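Excluded from the complex is one protein chain; the other protein chains are retained at their positions.
Our next item is chain A:
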């Protein structure tokens, strides 16, 4: 049945599927993992960095991009589609600021991106965007936000979420470990993001990229050293926990 209704984006199947949109969601799974966590006073985005070719400039291979001073996003899926969406979002952020003299809210820019994606699921001759995005930031009211969009054009607010390869494994980890205690402290929220990524990242800390936004502060990208520091702290904590556990059993 799928093969007769999956070639044109504008055709529903008899059981109500839009196969092209569902296939676009498979394209998202080909991208590396990205995780977003909304803390009490911080929002964290962590991504699995893909290995860069020897002659490639690392700075041009980025999964985390700022849309404005107070909003940033991480994506998973088709690189070129992401570039187009990010450019449009950045222009919209500035256009909004110039028109109404206020910065965009995180929800506004998310809705803009989601509407853009939805248009491409209803247009003749165009295919959907093959990306999912995690958009984080602080609004003027000081409340942290995390939104996720997908190729169908839906968007939802989340406390913590993951997209890309093995997203389900990371989401399950977050469901078990996301507690009010875990996110009350900025450092704990960062550690939670790194721990979630380490569940699925194949080569440890050197393949992780992290960005945070604190209330009234600009986006901060962690350097490789800072991430290594966090990872080694986590490993120490894990060893200590295991020692305690073996002592208890003895």
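Everything below uses one rule, namely that a residue touches a chain if its C-beta (ideal position, glycine included) is under 8 Å from a C-beta of that chain, and two chains touch if they have at least 3 such contacts; residues count from 1.
Operating definition for what follows: contacts and distances are computed from a predicted model.
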{"item": "Hidden subunit of the complex - UniProt protein name among \"Proteasome assembly chaperone 1\", \"Aspartate aminotransferase\", \"Nuclear prelamin A recognition factor-like\" or \"V-type proton ATPase subunit\"", "value": "\"Proteasome assembly chaperone 1\""}
{"item": "Option touching the unshown chain, where A:76, A:93 or A:146 are the choices", "value": "A:76"}
{"item": "Touching residue (missing chain; options A:202, A:216 or A:246)", "value": "A:202"}
{"item": "Residue touching the undisplayed chain, where the options are A:11, A:84, A:224 or A:241", "value": "A:11"}
{"item": "From A:50, A:126, A:156 or A:220, residue that would touch the chain that is not displayed", "value": "A:50"}
{"item": "Residues from chain A at the interface with the omitted partner, ascending", "value": "7-8, 10-11, 22, 25-27, 29-32, 50-53, 56, 61, 63, 75-80, 82, 165-166, 168-169, 200, 202-203"}
